[in-house]
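With one protein chain removed, the remaining protein chains of the complex are shown where they sit.
Letters A, B and C name the chains as they come in the text, with residue numbers starting at 1 for each one.
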Amino acid sequence: MIIMRPDATQEQLDHVIKEVKKYGLRVDVSQGQFKTVIGLIGDERKIPFDHLKALPGVQDAFGIEIRYKLISREYNKYSEEVIGRKVIKVKNVEIGEDEPVIIAGPCAVESKDQLLRIAEAVKKAGAHILRGGIFKPRSSVYSFQGLGAEGWEEALGASQWLRKAGDMFDMPVVTEIRGEAQIDLVAEYADILQIGARNMYNQDLLTKVAEKKKPILFKRHFGASIEEFLSFAEYIAAAGNKDIILCERGIIPIGKGKDYTRYTLDLAAVPVIQKETYLPIIVDPSHATGRRDLIFNMSCAAIAAGASGLMIEAHYNPAEALVDGPQMITPEELKRVIDTCKEIRKIMAERKK
Amino acid sequence: MIIMRPDATQEQLDHVIKEVKKYGLRVDVSQGQFKTVIGLIGDERKIPFDHLKALPGVQDAFGIEIRYKLISREYNKYSEEVIGRKVIKVKNVEIGEDEPVIIAGPCAVESKDQLLRIAEAVKKAGAHILRGGIFKPRSSVYSFQGLGAEGWEEALGASQWLRKAGDMFDMPVVTEIRGEAQIDLVAEYADILQIGARNMYNQDLLTKVAEKKKPILFKRHFGASIEEFLSFAEYIAAAGNKDIILCERGIIPIGKGKDYTRYTLDLAAVPVIQKETYLPIIVDPSHATGRRDLIFNMSCAAIAAGASGLMIEAHYNPAEALVDGPQMITPEELKRVIDTCKEIRKIMAERKK
Amino acid sequence: MIIMRPDATQEQLDHVIKEVKKYGLRVDVSQGQFKTVIGLIGDERKIPFDHLKALPGVQDAFGIEIRYKLISREYNKYSEEVIGRKVIKVKNVEIGEDEPVIIAGPCAVESKDQLLRIAEAVKKAGAHILRGGIFKPRSSVYSFQGLGAEGWEEALGASQWLRKAGDMFDMPVVTEIRGEAQIDLVAEYADILQIGARNMYNQDLLTKVAEKKKPILFKRHFGASIEEFLSFAEYIAAAGNKDIILCERGIIPIGKGKDYTRYTLDLAAVPVIQKETYLPIIVDPSHATGRRDLIFNMSCAAIAAGASGLMIEAHYNPAEALVDGPQMITPEELKRVIDTCKEIRKIMAERKK
Partner (left out) sequence: MIIMRPDATQEQLDHVIKEVKKYGLRVDVSQGQFKTVIGLIGDERKIPFDHLKALPGVQDAFGIEIRYKLISREYNKYSEEVIGRKVIKVKNVEIGEDEPVIIAGPCAVESKDQLLRIAEAVKKAGAHILRGGIFKPRSSVYSFQGLGAEGWEEALGASQWLRKAGDMFDMPVVTEIRGEAQIDLVAEYADILQIGARNMYNQDLLTKVAEKKKPILFKRHFGASIEEFLSFAEYIAAAGNKDIILCERGIIPIGKGKDYTRYTLDLAAVPVIQKETYLPIIVDPSHATGRRDLIFNMSCAAIAAGASGLMIEAHYNPAEALVDGPQMITPEELKRVIDTCKEIRKIMAERKK
């Protein structure tokens, strides 16, 4: 960042900008009432700030570690984009509007029949978007890794079922891309491309998925601060894709002893992120808690915290699911969640300042 | 825990119990349809389990680390106490009923005038209980430690103002006991005795405060798991005082980089603790977030998560407060919080299963 | 895991095994003096344990979450492989023997000249393996991402310089693979393939890199428990590559306030992992601390904790490095570190039980 003296001339300003460009960076000039500030876009390490500081008209020049600019509310405050939330439209669903958007479905796609049955049930319960994992990231190589892991044909089949289920019940579909080799397949069949928590730091995957120009559901890693989360979302934006739906799904629990929930749901991240960025943020109470009996309360809490939507795992018979049975709810319970959340949102919208 | 064989005789059972008592422990015998289980109360390390295992009629004998029994819903499931929440009545306020209870006031008592003015304002906004710190735990010896730290007279004065403010505006009052020497003074003037997060592990203080037989507001340490929090609440119960109001106030944020909130508010702890224990749990969004602009959302979220109440710092002019100004809200904002929370609770109560 | 009754017949055992195989799992039968235990290899979720429990001769049947078997000392206790450490030989360097192995070099390869100069200096200081990043994982898209990020030619050039520097000074070379697209290039030029902390959870990358059949330097993620770290190392082993050099490089610091070190170096992980697995584990004090002035002490501590080696960033002029200057040491300091570490290892080896 370069701060010009109050009495700097336009000529001096132009000269400074020319110098900066020599080093391969772009500039963003903001002329305030009292001072002109030049923001640098690119790798600031290439800049010899001492040299710049010595140029005529320059008051100060220094590198600042702004780690996210493109998705930042502050940095885009003069842009129309950030008056309120950015609304991401996927088919007939708008994410970022007042109405909470509900993404629901099974943890993993297990069979065509299972998927269609669940899709119908969650649609009826009020869900807007269908989820279903084809490639499951797992902590143990000895756990079920999703149908996608069993071979190309299975992966293709599961992708087509998901597409079909979405079309039949008029819901856009979202599924996770776990590795670079899966991008083309998933991008062909899904409306929203999910990058899971375990891949949040995987900058190569982020960049490559971004290039598909489809909305991305981007989950926070369980060990990541909010700042890191947004810094990696910036990788997606920097690759030219700002249709990013952020998702809070719980962070590592701290403290000695038994964990009563799988992760600690960081709901304050919701309003914090809404102040930092114009992107919509949703909450996944299923993975965060890992407990069916907490979904109702934590979904309501997420909406009360301001989330633009929820991602909930549901199954007509949670007991028979191959993955994450203990955290899935039934379609009936899902309906109760959705109805209550809508009312909470309504009440809060009325009392918004 | 000792498990008797299905065919064990009453005589064998009696003999086992007699043996256990020899080691200074008490027993809790639970006779199920298929087996009889003997729970041990006291220091299990004194028990030679191998010896017990060899007694006639015994199927198995082993130590289990149950760390909280007296406050446990599970352990008291046949007691009337735990049908629903335990309701703690303080003057005309009932904590643990459906209506959310609001504790509000300044972070620190600074003067009689400040306190009375705030008390009147928060009462009008709908608060039920008045808070105000006299002895402030602080991370730095160079910060203001509360009027109580400035001398006996100041401590007495502040306590009396608090009492008076509560009486004038018909609110019970709560203030923190930071050290053993303050117990008598605070217990004389306050209706609810607060043990702060930093003292959660201070078992000697817990025991001594418990003996005053007044309701205790017990805050979770920011480094404590839920299991630890409840294990230390058990110290209070074990000292003969079960009028414990638990309070979630945020845990240590994890992840590299800037903290956008002071602590991470662990709202899932609310329903978890309600399933583990019959005690009421409230939430303190002020200390958890440290940010005025998050209080509305996080208060609503806490109530949606199921909290029995909120503890919120409020001031007619937050900018002039000596401590924690950035997290205090105005009485007007407090009213908005309270009104919205009440409606959220109502909606959720209607949809309770 | 299935536990047979002490009086189970061979016929009953055979029948149980046949049943298990029906579900696509393999078995590992261990016949102890008192009981026979059948371990299951594969996805245990496919197994109807209730059905198995009901088979004749079965005492108990249940799923256990063993997350690492192939790399486990316990699970391989009858194998010759795990008497002591597994020694991984890379050219003339043996990792896992008593002599600590030192990997040193610049954080990032910046130019041919820089690399050759550093290579010569670290070799002279006593280093065994040369490191140098071509693809740098970075928390901010606005930071220098390594020469590899600037284009194919730059990536190829940097890889060739690294190879040449290794050959000139007779050191095997290691560099990081950050994304799947880089595997072929790096595997062609490097002797050891590094998977960085941020990719620890990236199971697709792990599997693909493993298939190159070159030794892998596998770093612990800063948010990962030891159990998770080993569970993901198991992905590499499960892909047929057991030449895994584990690396502790620091975990997320906890507690409020300023971080004096970038991460918390978890040195107890060293002896713990040596008890859990037969793989060698080394320590990276440079990334863990981020502070040049702590490298000497923390390197000595790592060797005293039992590490098989160290990975240290060094530069003839740390001040001019594009990345991580504050944590690099000079070749002179590196020599002091290496010499002292060798002596500490000698003393401890003499006093080994």
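The working rule: a residue touches a chain if its C-beta (ideal position, glycine included) is under 8 Å from a C-beta of that chain, and two chains touch if they have at least 3 such contacts.
Please read these numbers as outputs of a predicted model, since none were measured by experiment.
Residue B:S143 is the one among B:Q31, B:S143 or B:N317 that touches the chain missing from this view. Listed residues C:Q12, C:Q59 or C:T261: the one in touch with the omitted chain is C:T261. When the whole complex is considered, the residue among B:S72, B:Q114 or B:S231 that touches the unshown chain is B:S231. Even with one chain removed from view, chain C keeps its contact list with that chain: residues 67, 223-228, 251-261, 264-272, 275-276, 288-289, 293-294, 297-298, 300-306, 336, 339-340, 343-344, 347-348, 351, 353. As for the chain not pictured, it touches chain A at residues 139, 222-223, 252-256, 259, 262-263.
Across the interface with the omitted chain, chain B contributes residues 41-46, 65-67, 69, 137-144, 178-182, 198-199, 201-205, 208, 221-224, 228, 231-232, 234-235, 238, 252, 254, 322-323.
The working rule: only the chains that are shown with their structure count from here on.
Chain geometry summary: the mean Cα position of chain B and that of chain C are 44 Å apart.
Centre-to-centre separation between chain A and chain C, using Cα means, comes to 30 Å.
Among the residues of chain A, those in touch with two or more other chains are 223-224, 228, 252, 254.
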